[in-house]
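Dropping the structure in here first, questions after.
In this view, the complex is presented without one of its protein chains, the others remaining in place.
Moving on to chain A:
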Amino acid sequence: MVGTCEAIASGGTISSSDFYKAASAFIHRWKLINSDFPSWSWVPYQKLRWISSDDKVDGYLSLEKICLLRPQENEQEKGGCLEETDIDGAGNNNEYLDEATLVPPPSDQEVHYYDFHILHCASYSVPVLYFRAYCCDGQQLMFEEIEKDLPSQSVDTLLNSKWTFITQEEHPYLNRPWFKLHPCGTSEWMKLLFLSDASWFNNEIAIERYVASWLSVVGQVVGLRIPMELLKEVSGSQL
């Protein structure tokens, strides 16, 4: 316990078993706060598939078939949220969405769906975001097309760090090319995030909040926003 707390607070890292705990806590809170939206789920995955096991610690967080709306006037919108688009393109209304800021996507623009997976990276001892995008007919998007969907800050970073920011890698569990957000700097800024609030030194809170805090930073890179309520109990944190 003490070791875990020290690892998170001092290094910004998390073990794979604690990641499972953090993911479970995250899913639980997400469902409480976003009952109208698609929920993250945990997908258990056995590395050695020919050996049966009830162990669920190995696996990943998954959120799929998400259409990210991007209001053009207000990129810095607060309390932005996810929305699943109906087949006919009509958006679902919800209590978190300020309708005044909703801008329908241009009618000539193809709707893009995204799958997001969060995996634990054993080398860096931090979560890693994998994602892919496709059209409504299932055709997967090339990187140039995804680039257009990214927030402008991410596009700027890509210009300078093409090879070490977002690249295509094999999904560790699915053995297919997915886009990966490179994790090598994660532990540094997670450490800074924790140090900004003394309450993080409480072990259980640190583990339970880890994924939400991590996603509050990482999600911005790909335009995946999370409700502020998920972070409310970290009132002292400067994001």
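In this text, a contact is a pair of C-beta atoms (placed from the backbone, for glycine too) under 8 Å apart; a residue touches a chain by one contact, two chains touch by 3 or more; residues count from 1.
Here, contacts and distances are computed from a predicted model.
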| item | value |
| --- | --- |
| Absent chain [UniProt protein name; select from "Dynein light chain roadblock", "Autophagy protein 5", "tRNA (adenine(58)-N(1))-methyltransferase catalytic subunit TRMT61A" or "non-specific serine/threonine protein kinase"] | "Autophagy protein 5" |
| From A:G59, A:P172 or A:G219, residue that would touch the chain that is not displayed | A:P172 |
| Where the unshown chain meets chain A, residue by residue | 11, 47-51, 53, 122-124, 140, 143, 163-164, 167-170, 172, 175-177, 182, 184, 188 |
